[in-house]
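Input: one structure, supplied below.
Every protein chain but one is kept in place in this view of the complex.
Chains: A and B, in written order; residue numbering restarts at 1 for each.
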Amino acid sequence: MSNQAAGLTKRNLSIAKAVALAVIGCVLLALPFIAQNRYQVHVINTAGIYILISLGLNIAMGYAGQFNLAMGALWGVGAYTAAILNTRFGIPFWLNLPAAMVAAGLMGAIVGLPSFKVRSHYLAIVTIGLGEVINIILVNEQRLTGGADGISRIRMPSFFGVPINTDERYYYLILVVVLLGFFVARQILKHRIGRSFRAIRDDYQAAKAMGVNTAYYQILAFVISAAYAGAAGALFAHLNTYISPDIFEFSSTLFIMTVTMVGGMGSLAGSIVGGLALPILQEYLRVIRNWQLVAYGVAIMVVVLFIPGGVMELMRRLRGSPMLRQFSAQRHAEERFEPEEPNVSGN
Amino acid sequence: MFLEIEGLSMQFGGLSAVKDVSIKIDEGEIHGLIGPNGSGKTTTFNVVSGYYKPSGGKITFERKNITGLPAYRITAAGFARTFQNLRLFKSMTVLENVLVGMGHHAKAGLWQQILNPIAVRREERAFVEKAMRLLDLLGIAKLAEYPATSLSYGHQRRVEIARALGTDPRILLLDEPAAGLNDIESVDLRETLVKIRESGVTIFLIEHDMKLVMGMCDIITVLDYGRKIAEGSCEHISNDPVVIEAYLGKEEQL
Partner (left out) sequence: MNIGIFLQTIIGGIGIGSLYALIALGYSMVYRSMGLVNFAQGSIYMVGTYFGIIWYAGMVMGLHVPYPVALLVGILLNAMLGVLLERIFRPLAKLDLMFMLLGTIGLGFVLDNLFVIIFGAEGFAVTSPLPNAPLVIFGIRILPQMLLLIGGSALLMLGLQVFLKRTRSGKAMRASAMDNEIASTMGIPVNRMNAMTLAIGSGLAAAAGILAAPIVYVNPAMGSAVGLKGFAAAILGGLGSIPGAIVGGLVFGVLEAVSAGYISSSYTRGIAFLVMVIVLMVKPSGIVGEVTVEKV
């Protein structure tokens, strides 16, 4: 291909990308108007909240390799913090959001402490256990959390006097927070912090040998993921105006894990894909609930066995670019294959 | 007095892997550690670099007592090491692997990374430059953007060394750097190691490849069954009957 033609194709590609982005942008902005009814917008709002949690889980598990299986409980900590502050002390949403993030973040640090001493499946069960403890506290501390009845009459937020009291309006709030969350996540995962996370995930001992302060980064991963869950919790509480402890049980953690893995663990975009697809699917297949769950289980197994990188890996495979196997799903995989060497003249 | 290992012992349950080993390494030296298989070489390395807490003995580095410190602190004190079976970071490119080691010098914290991306990018650029220079020193600058594990074995070894150098060490511990290399690659390695020494890094290496060891080490320590049995220059060692006995006794070749 002549240089000119090649240059044109490159330009075409970036024009195509720009156009695609613009289209997506317009769709996102106009979504509440495109949707057929309020219920659909509500489903999308819920999906947005799941995207946020999934982003957090992806950071901790996908990038830093830390098993944070208390995400559901941390989501609950965020939601309850917002709910209690709002219904007991009348504190508005805009302060509850950061408060929820801080509260969840602190809990996240506690959940993450065992990561210094225990590894992989032990860390998994420990975080599950701690998550259970948190849930039990939420159910039992009646005076604080309303016990099994939950907390109701949470007030929806208002923005400079404009009440955000419909699903449509709330949509924009969620959109902003999710976009922010996405870009902040991208920024955090760049450079030194992202590399240290991945080093810990790829080879813990080698990371230590290279001077990476593994304890610091492990806790950081937990705290960041917890903060995301906390933010999602505040959004959830103020959207639904009622929360109860059963929402945040271990099954919610499983759902978030599924969302993240099916979308693509180790890829932020995967969180968006999974976070959109699964909640929406779940809503619309609600009628055949139990068969849907069976299909769910089968889908999980298929992904795990054949496309561990989730939808994102599937897309990469279809496009033909070999995935920089961030996760080798194969244990102890020796990925040493010898492609042709590049032209290195002398040494 | 640069690195002094005194009376080092390491026991695993009932097994004594290293017994009362003392080694002194001067700054700027290339010091070799040899011995038949199972003589405790890698264990010594693992203790010195902080993987194991020694059962006995003392390690002093530049007057500081570093005995029993965790690996991360020992690296911070100026040690770097490579591994016998390569442990590169699988998900990263060659360049990224090298950059990992520089992290602990970074000034920009978490908040800065989110709120002040420009300063971070500037710092990052400096790191990348330094990393590229290291890759150049090792002769693999052109491979910077390749996934680290997609390279040939010899090249991956070099990435390991570059990565270790990225931590700005005063002393570099190399665990069998020539393993699996052919003759040409071994010669290249020797030249590279000399260059590294010239840049001011002391080298302490374990090796089986006698040609490499004899050709470049200033002092060689010989271990057998966890004990030190000889120490000295190359000529001295290659003529030492005790050493020859130890190797011949194990049917190895000198």
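As a working rule, contacts are C-beta pairs under 8 Å (C-beta built on N, C-alpha and C of every residue); 3 or more make two chains touch, one makes a residue touch a chain.
Not measured: the values here are computed from a predicted model.
Trainee: Which displayed chains does the hidden chain touch?
Mentor: Its contacts among the visible chains are A.
Trainee: Tell me which of A:A35, A:V102 or A:V118 is the one touching the absent chain.
Mentor: Going through A:A35, A:V102 or A:V118 one by one, A:V118 is the residue touching the chain not shown.
Trainee: Touching the missing chain, which residues of chain A?
Mentor: 61, 67, 114, 117-118, 120-122, 124-126, 128-130, 132-133, 136-137, 139-140, 250, 254, 257-258, 261, 265, 290-291, 293-294, 296-301, 304-305, 308, 327-332
Quick note on the criterion: only the chains that are shown with their structure count from here on.
Trainee: Give, as an integer number of Å, the spacing between the C-alpha centres of chain B and chain A.
Mentor: 39
Trainee: Would you pull the chain B residues touching chain A in the complex into a rising list?
Mentor: Interface residues on the chain B side: 49, 51, 70-72, 75-76, 80-81, 83, 87-92, 96, 99-104, 106, 108, 110, 113-114, 117, 120, 124, 139-140, 142-143, 146-147, 149-150, 152-153, 155-156, 163-164, 166-167, 188.
Trainee: For chain A, which residues are in contact with chain B within the complex?
Mentor: 184, 187-188, 190-193, 195-196, 198-199, 201-203, 205-214, 220, 266, 324-328, 333, 335-339, 341-344, 347
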